[in-house]
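My structure is below; once you've seen it, I'll send some questions.
One chain of protein is taken out of this complex; the other chains stay put.
Right after this comes subunit A.
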Amino acid sequence: MSEQNKFWKSSRRIYRFLIVVCVLALVSGIVIFYLNHDDIDSDENGEKQYTTFSDDDPNRIENGIHVRTGLTDAPGLQETVANCTSCHSAKLVMQNRMSAERWHATIRWMQETQNLWPLGANEAIIVNYLTTNYPPKNKGRRETLVGVDWYELK
C-alpha cells in the first residue's frame, strides 16, 4: 500500500469517529442553548441578566489579577499593560524586582536599543506601579531553601 493510501485509510477511521462526536456535540449544544435561554428570560424583573464574561475581554480582572497578563490590579495597571506587554511578555516584567532608578535605566535601554517609544507622563506612573507591586527583595548571598515539596522516598 502506498504511503498516501495508508494515510488516507487512517484518516477515514478518525473521520467516522469524529462524525459521531460532532452529531452528539450538536444535539447537546442545542439542548444547552435552550436551557440557558430559558434561564435568562425567566428572570424576575423581566430583564436579561448576563452573568458570564466574554473570555475575550482583554481587561478582565479576577481576584485582583489582570487575567490576560497576570499583572496585579492596582493604579497604573492600564498604562503598564499598554506600554510594557506589546513587545515582551508580562512575565518578564513580574520576575524583575527593581528599584525606581533601575527601572528608569531599563526603560532608557529599551528605548535606545529595542524600539520602545517615548512614555511621557506614563513613565512615572508605570515605574510607581512596578516598584509598589513588584518591589525589590533582599536575598543576601544565599537564601534558605523554600517551597520544598516533601514526599516519601521508598
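What we mean here is this: a contact is a pair of C-beta atoms (placed from the backbone, for glycine too) under 8 Å apart; a residue touches a chain by one contact, two chains touch by 3 or more; residues count from 1.
In the analysis below, contacts and distances are computed from a predicted model.
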{"item": "Per UniProt record, name of the chain withheld from view [\"Amino acid ABC transporter permease\", \"Protein-methionine-sulfoxide reductase heme-binding subunit MsrQ\", \"histidine kinase\" or \"Sulfite dehydrogenase (Cytochrome) subunit SorA apoprotein\"]", "value": "\"Sulfite dehydrogenase (Cytochrome) subunit SorA apoprotein\""}
{"item": "Absent chain, residues of subunit A that touch it", "value": "2-4, 6-8, 11, 14-15, 18-19, 87-89, 91-92, 95-99, 102, 106, 114-115, 136-143, 145, 148-153"}
